[in-house]
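Have a look at the structure below before the remarks.
Heads up, one of the protein chains got dropped from this complex, but the rest are sitting where they should.
Moving on, here comes chain A:
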Amino acid sequence: MSIILNGNNVDHQEGVNTVEQLLSHYHLENRIVVVEVNKEIVMKENYKTMSLSHGDVVEIIHFVGGG
């Protein structure tokens, strides 16, 4: 399955089918993040159930502390 993540085409192995799995794939599961799929923000309680489809446009922004 390939999605457009932060503007880039990305292919994922099987096992990355939900927002939750996508976040843990990038080690962002414990970070403060905002996730948008096809221009809709996904609420945290839906990370587990929100499945991704081929061609989805996904934006992930995570917070960092530093400056």
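One rule holds in what follows: a residue touches a chain if its C-beta (ideal position, glycine included) is under 8 Å from a C-beta of that chain, and two chains touch if they have at least 3 such contacts; residues count from 1.
Throughout what follows, contacts and distances are computed from a predicted model.
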{"item": "Name per UniProt, for the chain absent here [options: \"Phosphate transport system permease protein\", \"Thiamine biosynthesis protein MoeB\", \"Amino acid ABC transporter membrane protein, PAAT family\" or \"Anti-sigma factor\"]", "value": "\"Thiamine biosynthesis protein MoeB\""}
{"item": "Touch residues of chain A, complete complex, unshown partner", "value": "6-8, 30-34, 36, 41, 43-45, 59-67"}
